[in-house]
Structure formats: structure tokens, C-alpha cells
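A protein chain is absent from this complex, but the other protein chains hold their places.
We call the chains A and B, going by the order they appear; numbering starts again at 1 in every chain.
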Amino acid sequence: MSTLVDLVWLIPAFPLAGVLILMALGRRLGEPRAGWLATAMMGGSFIATLLVFIGLVGHEGDERETVFTLFEWVPAGKLAVDIGFLADPLSVTMALFVTGVGALIHLYSIGYMHGDEGFSKFFIYLNLFAFSMLMLVLGDNLLLTFLGWEGVGACSYLLISFWFTDEANASAGKKAFVTNRVGDWGFLVAMLLAFLTFGSLQYGEIFFDLEQNGVAASTASAIVVLLLVGAAGKSAQFPLHIWLPDAMAGPTPVSALIHAATMVTAGVYLLTRMNPIIAASHDWVPDLIMWVGLGTALMAATIAVAQNDIKKVLAYSTVSQLGFMFVAVGSGAYVAAIFHMVTHAFFKALLFLGAGSVIHGMDGDQDIRRYGGLARLLPITSMTFVAGWLAIAGVPPFSGFWSKDEILAYAYGENKVLWLLLLITAILTAFYMTRLVLMTFFGSRRWTDEEVKAEGDEEADTETDEDALPHRHPHESPWTMTVPLVVLAGLAMVAGVFNLPFTSDVHFLGNWLKPSLFGNEGHLSFGGGTKWVLAIVAIIGSLGGVSAGAAVYIRRRIDPARIEHPFLARAWRVDEVVTNFMGGPGRRAFERTTQFDERVVDGAVNATGTLVRRTGTKLRASQTGLVRSYALGIAIGAVALLVWFITRAGL
Amino acid sequence: MVTASWYLILAAGLFTIGATGLLVRRNPLIMFMCVELMLNAVNLTFITFGRELNDIGGQVSVFFVLVVAAAEVVVGLAIVVAINRRRPQATADDLSALRG
Partner (left out) sequence: METAVFIVCAVIVLAGALGVVLSRNPVHAALSLVGTLFGMAVLFLNLEAHFLAAVQIIVYAGAIVVLFLFVIMLLGVDRLEDLSVEPITGQRALAALVGLGTFGLAVAFLVTGDIGVVGVGAQTADITDQYSNLRQIADVLFTDYVYAFEATAALLTISVVGAVVMSRRMGRDDEAQEASGDD
């Protein structure tokens, strides 16, 4: 067989090498060589992925699945876990965009992190993250995936609180970590349940066992629901979504790479990977996934409308788009989910990087109320940002349109109400993204710099009553930051061709992913005509959202304050509810537990200790420290043994 | 004719004298000598049994006992020297730092 696929181990090996080298030599390499090394490692990983991809394409459709076992990891009786990599269309697709987008973001970070004290440390974390993510994606068993899952969680924590001297950043990291723990619990229990049921943790063996022996629907449902808990934690679905907006405290490339493009898609990946078990579970389970996704998508979209922090808008938008993917998974449209994941990775990474470029230019200010009119000063950033905007808004022919339209079509096939709500979400998406773009790049300047001070005063905004507008010197970013923007913008524009809906021949991604989906991919129950109608409705919706945004934020037909309701700005008060619950009944429950721990558990431990100590005090006397006493003890023992021998001999 | 039992009784006597001496004497050097007596008693039984059972293994075991005894004496005497440097004329009863 083709040997190219056997290079799969190289994919995670590159970033791991990067981590080790940077750990040893990072400080000595300094800036910018540490960054270049890390970027080169990601580039190498990307090339390795491409080679594996080419190798897989060379295989026949059914044989596009290779397990490459590196070594035996946990040989424990029935439980045998190997360090093995699964190269199949699904994992390689994931690996392609993880390494590709990852490499671009590494490159971008060289510019963005310029002058930071922790420059080389940052790249250690980034490479470590890439390694963990690739282990997650390429692992051929649940435990290895879990290893990567925990690894990305740890890196996420490290990177969110990268500037840990700031209290807010540190607690944002903690929040992400703790919230993720809740999800990890679900994954862990699901994993144990899967092992008990199928006797293996390896995907291939699980699915084989499932095919041969089947499984009780209730068991499968339990596994999937627990996996959903894990996936909701990692992919920021309601009610575990609360960590993601706070995670924006980290450096912007981190937001782009981890909290938009790659890590948060892990939940979708996991559910897609486990599609045979979803197929084997009760009918309400996919529905649950679907409704969780829809609820999250709609809620996050409404929240995004009222946010003023550029990164918070994008964060809620990410939550919302992940909700779309969950809807797709729930309605059996795995291809659409992965398709949207890929396109989303492109345009959301682009938007975040663009936001980072803006923040960079605005000296760290993130409030869009103090932006405006930046298009002329940041030409490349604004051009690429516009491409990302059109993609996420779902304007054809940009990539987001194709993937979102496919999800909408499947949703329509599943449930009309679902479709309608999802369409509203899509319109809201177009609306808040339009708001963001208009407030950032167009309209009047709500800041001044020395050169244009007079002009700035003239254009002093009527809606902000501040007399002194902030002084800023917006400037375009260095080339290391703009090149990734341009590349991603190109991809965001054309990525739709990966999976065109017209005929089954151009349904490239769908045909490619077929072997990984075991025929569990849902089918649209309606013909081409309905599809066209749906597509046109979707186009009208997105254009409507864009024009509504323009109407509010350029022509000012409606006072924005009426839309940006405080309830939305405060994210539906989910955080407050959680805080109140955990601070009230939750705290009392924990206090009760603490009391139990102190009295019963500690009491038992202490009693044991006291008992041992008292006995020991008594027994101390026998330790005289005299060699001859000890020798006497031995001698008495020897005589006793002799007596025993003789009695046994029957004397 | 001397039977094996004679040798074994002699070994038992030698062992008993060594053991009793170890328990009674306080001079560490003499205690070591008593240990040597006990080892010799055991050697004698090894060789006696080896002859009775017509097996060379008994003698080989004695060879190993000799080697181990040599090592034991080397280390033991080094300890005695080290102790005497800190506490001249110490007897075994004086060294009770490990008392509980």
C-alpha cells in the first residue's frame, strides 16, 4: 500500500519536537527566531498532513482508513490501549485545517506578540496546543483522544491566562478550566461506559463490535448523552458556553486558533466520529443534540448583537456558529457539520486575526464604540475583514453561504420550526456582523490623533458625550500579520467549492468523508426545487440582515440602544444565574459536604492515626536499642521454629 | 565408625556455644567471633549432609558461606573501627541510639 499514509505519526511529531526544542532553547533563541521555529514546525506538520492526504486519495474509497500503531501504551488485561494514529478522511480533514490554519496563526503571532516578555513561552504553548489537538484528532482510540482533549484544555487554560499578572485574565483561565472539567467528566464516564459495553476503546473495534453484536439503544443513548456533555463543554454549548466569551482575555491569536478555529470544534468532531453510536441510540438523542445546538445558536446570536467588545462579539458569534454545527450533527448532516467547521475555521480565524490587527493598530483598545472609519488606515485588514464578514453573513458565493445553506436545508428536512429559528439566527448573524464591520471600519471616527485632531473634533460623534476622545495612531500591521489575513480571506471566499450542492459529483467533501460516516449521513427528503427555494430564502435572509444592520448603524432608522438591550448585553444573565446558584444552594451543599468530610472522613483518618500513635507509644518500649536484646529475640524465634519442626516430625 | 550424627551433634554444640556467646558478651569484636563460630557450625552441617547425600552442592554452599563471611567481617570491622573513632572503648550496650 501507499507508504505516504504511514507518515501520519509525523503530523503530531513536528509540533512536539517544536515544544521540546523551545523548552530547551527557547530563551536562547529569543525573538523572533523562537516564533519562526514554531511556525516552521507547524509548516512541516501541514506538509506531512498534505502527504498523508495525497496518500489517502490514492487509496480506493473503502480502504481510506489506516491505523498506524506506534507502540503499546497501556497493556492492562482486557484494556489494551496503543499509541496509534487513525488516518481516515475525517481525521485528515480535521488535521489539514488544524495544521493549515495553525501554521498561519503561528506566523501571525510572530508579529502580534512582538516585544512580549513571554515570546518564546507563547510559542511553546501554541506548539503544545497543536500537538494536543492533533493527538485528539488523529488518536485511534478514545483514551488517546481524551489525552489530546485534556491537553488542549490545559493549553487553553495556559493561553487564556497568558498575561496572568492581570487578575481578570487569571480568573478567565480558571473559569474555562473549571467549566471544561464539567464536560470532561461526561467524556470520561462515556469512555468507561463504552469500554464496558464494547470491550475496547479503539474506534475501529468499537464500531466493529457495534456492527456485529449491536447494542441496546438505551446504552448507546447514555453514551451519546454523556459525550454530548463533554462536547458541550469543549464546544461551548449551552449551558457550558459561559467560558468561551471570557476566554477572549487571552492574546488574540489564541482566540483565533483555539477559541474559534480548532479546539472548540473538538466536540463536533467527537460526535461526528462516534456517529455509529448516535445512529444506534434512541431517536430523542439526536433531537437533543439538535435543540441544544439551536438554543445555543439563537441565544448567542442575540447576545452578540449587544456586545461592544470586538472580541466578545466574535466570541458569541463562534458560540452561535458552533450551535449551527451541533444542529447539523443532530439532524444527521455530518458532512454539513464538518463543512461548516472547515469554512468557519477559515472565516472565523480570519475575523479574529483581523480583530487582532485592529486592536494592534488601536494600541490595545477593544471597544468598538471607540473605533470607526478605520477602513482607509488599515486597508488590508479592512479588505480581508470584509471578506470574512460576507462569508459569515452567508452572502453567496462566499464560503459561509454554502455550508450554512446545507445545514439549513437539513434542518428544514428535520423540522420546520427548527429551520425557521435557525434562519432567524442566520439573519441575526448577518445583522450583528454588519454592525461590527460598520462600527469598526466605516462611519465617523470616534477617536483622534494629533494630525487629524481638528477633523476629529469636527466629526465628534453626537452619540458619545465624551468631550475628550481617545488619542490613537492606527497603523497597518507588519507583513507577518497581513499575509495570514490575505491567505485566510482567499480561503474564506472560495472554500465553498469544497462541497457544492449542485450534483453529487461536486459534493466533494461529502464523497470524501463517506468512509468515516458508515452510511449514517442523513438524506434530504425533498427534491431540487425545494432546495432552490430554501437557498433563495437564505440569501434573502442574509441580505436582509445585512441591510437591517446598515439601516440601523448607518442611516440610523432605529436607535441602536433599543436593540442593544441590557439583558442581551449581559448575556441573558446566564453568568449571574450560575453565580447565584453556585453561591447560594450550591455553596450550602458544598459546605455540607465539607462538614461531612471534616467530621466523618477526616475523623476516621484521624482516629486511625491516633490509634496507631498510641499503639506505637506502647510498643516503643520493646525497642531497647540494644543489639543483644534483638539477638535474643532472634534466638528465641529460632528455638520456637525448632520446636515447631520437631512437633511436625512427630517427636 | 563416626556416623553423620556425631558431626551434627558437634555442629549443634558449636552453634549453641556461639549463639550463647553472642547473647552474653558485650565486646563487639568477640560478638563477631561468635558469629564466625555459628557460621562454622553451619558449614560443618553442610559438608556432613553433602557427604551423606553424596552431593558436591554442600561443599559449594560452604564456599559461598565463606565468601559472605569474609565480606561480613570486612564491613563489620569497618563499622567497629568507625564507632571506636567516635566513642572509644564502647561496648554493644553503650550503642543504643536507636532506642524507641
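As a working rule, contacts are C-beta pairs under 8 Å (C-beta built on N, C-alpha and C of every residue); 3 or more make two chains touch, one makes a residue touch a chain.
Model, not experiment: these values are computed from the prediction.
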item	value
Of A:Leu196, A:Ala561 or A:Ile646, the one touching the omitted chain in the full complex	A:Ile646
Residue numbers in chain A that touch the chain omitted from display	624, 626, 628-629, 632, 635-636, 638-639, 642-643, 645-646, 649, 651
Chain B, residues in touch with the chain not shown (by the definition above)	1-10, 12-21, 23-27, 29-30, 32-34, 36-37, 40, 43-44, 47-60, 62-64, 66-75, 77-82, 84, 86-89, 91, 93, 97
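We adopt the following convention: only the chains that are shown with their structure count from here on.
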item	value
Centre-to-centre distance between chain B and chain A (centres being mean Cα positions), rounded to whole Å	72
Residue ranges of chain B in contact with chain A within the complex	19, 22-23, 26, 31, 92-93, 95-100
Chain B partner contacts - residues on chain A that touch it in the complex	619-628, 631-632, 635
